[in-house]
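Only one protein chain is missing; all other protein chains are in place.
Labels for the chains are A and B, by order of writing; each one numbers its residues from 1.
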Amino acid sequence: MTAEEIYQRLQERFGDQILGFNAKAVDPSVRVAAAAIHEVAEYLRHDPQLQFDLLMCLSGVDYGPGKHLEVVYHLFSMSRRHKIVLKVEVPRQGGEVPTVCDIWRTAEWHEREVYDLFGIRFAHHPDLRRILLPDDWEGHPLLKDYQVQEFYHGVRVPYVGDPPQTGLEVYRTQEQEP
Amino acid sequence: MRQYLLNIWNAFWTVLVGMRLTWRHLFIPAVTVQYPDERWTLPPNSRMQLFVNIDDCIGCRQCERACPVECITIDLIKAVPEDEREASTGHKVRFHVTKFDIDMAKCCYCNLCTIPCPTECIYMTPSYEDAAPDRFDLIYHFAKIPPEKIPELEEKARRFEEEEAAKKTKKKAAVAAN
Partner (left out) sequence: MVTQLVAGEYHLSYERQGDDLILQMGPQHPSTHGVLRLELVTDGELIKRITPHIGYLHRCFEKHAEAMTYPQVIPYVDRMDYVAAMSMELGYVLTVEKLMGLTDLPERLQYIRVIMAEFQRIASHLLAVGTYGLDTGAVTPFLWCFRDREKILDLFEWASGARLLYNYLWIGGVMQDLPPGFAEKAMEFLDYFEPRVKELNDLLSFNQIFIERTANIGVLPPDVAISYGVGGPNLRGSGVRWDLRKEEPYCIYDRFDFDVPVGTGEFGTLGAAWDRYMVRVREMLESIKILRQALDQLPGGDPNEAMPRRVRPPEGDAFMRTESPRGEIGFYIVSDGSEKPLRCKGRSPCFTAISAIDAIGRGGLIADAVAIVGSLDIVLGEIDR
């Protein structure tokens, strides 16, 4: 099934929850309202003609300060050999998207990663913790307006100022002192 | 019971098969190299330590821009016309390179800096035994101009610029007067 047909099916089924279709892009993509993503995903997964059984990639995108964030779902059907891209717009502050990790289990970790690096919360996610960064890290690094926190456990990040003493230097100074 | 015995027999037999192989390997010359005594011959285009032939450097900063890890730092002073010279490739050298530092601890040996160089003065050499007891010994200084000469050169460049500016204003004044 081509992306166009999939879009038409989705539009018939969900009406105004489907916000647009970009057929000219390298990978044709469908815009979906954030609130409806779970139903759309479930339909795509279980409809006998669609059967999108593989979530290839789930990524967050930041389009720069003042603009929106985006969650992108790359779906593929191993039985039907077709693919589609879903895009969900999320506001910069306090955005929330329903999780799809009960449909594709791979989404669990990918959503954790998006939460970790972009701060997008996923509603009803069973285990929404930071995954790559330490639990007590501040901020979400892949946002374009991310400010690195000044101190982490008493260590300045990133390091500025004089280069730190190396072990050898410390050793030498200790040797000289009586 | 029969299966049990068969399993034991299988285990013995397959171990014996493996042992026969290892036995045969006893008589095959070793592939290991006794490193400090023997050395590999490296292919001529091996990418190991960076080297800069500073006489040919024209101070175009192409390598600094190409470096993905920012391990090259270059400081330049504009040369006055009488100090300009020619590199061995025929390029005009219009700058005094007062600082050409490569932090080998940061260098990732990607070879991206050597490609844009117009005079091919920065290249990778097949030398790899460059361990240093201190981290700061890994910052290689390639510039040849002694630091005490730098203020003199700066003064020269400044004076030349002033003269040029004065010439320009004179010209302008002359044009305006006409």
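In the analysis below, a residue touches a chain if its C-beta (ideal position, glycine included) is under 8 Å from a C-beta of that chain, and two chains touch if they have at least 3 such contacts.
What you see is a predicted model; the values in this text were computed from it and never measured.
Novice: Which residue, B:I74, B:V93 or B:M124, contacts the hidden chain when the whole complex is considered?
Specialist: Residue touching the chain left out of view: B:M124.
Novice: Of A:I18, A:L55, A:V88 or A:I120, which one is in contact with the hidden chain?
Specialist: Counting the whole complex, the residue in contact with the absent chain is A:L55.
Novice: Could you pull out which residues of chain A are in touch with the chain that's been left out?
Specialist: Its contact residues with the unshown chain are 25-27, 29, 38, 42, 53-57, 59, 61-64, 72, 74, 78, 81, 85, 98-99, 102, 104-106, 108-109, 113, 117, 123-124, 126-127, 130-134, 141-142, 144.
Novice: If you put the missing chain back, which residues of chain B would it touch?
Specialist: Touch set of chain B with respect to the missing chain: 7, 10-11, 13-15, 17-18, 21-22, 31, 42-43, 45-47, 66, 68-69, 108-112, 124.
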